[in-house]
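With one protein chain removed, the remaining protein chains of the complex are shown where they sit.
Now for subunit A:
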């Protein structure tokens, strides 16, 4: 019953970055002064209530700048799926099968990482 659509985001990442996009320019760019941001791909997984609020989308590819944090990735996803905002305050993130500690310093994502949106769990 539940959909397992995979949404490709190739064309959306330029606008989605917004203010954050500009703030994260690399130090010491090329001699011309232009920054060259490496593009990376992060696979975001949506589970349970998060997937339903995203209209059944269970997986989203984020094509973003190297140097983004998990929080920025989440913000990107919330921009693309505004219905998720109602769940945002109780979402936990997991990066490569490890919970992201909300109290720890921001965690940077790497190319090929898997970021999961974890609504409050209810197993057991």
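The rule is simple: a residue touches a chain if its C-beta (ideal position, glycine included) is under 8 Å from a C-beta of that chain, and two chains touch if they have at least 3 such contacts; residues count from 1.
Throughout what follows, contacts and distances are computed from a predicted model.
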Protein name as given in UniProt for the chain not displayed, "50S ribosomal protein L13, chloroplastic", "DNA polymerase delta small subunit", "Molybdopterin synthase catalytic subunit" or "Glutathione S-transferase": "Molybdopterin synthase catalytic subunit"
In subunit A, positions touching the absent partner: 2, 45, 47-49, 90, 92, 94, 97-99, 102-103, 116, 118-124
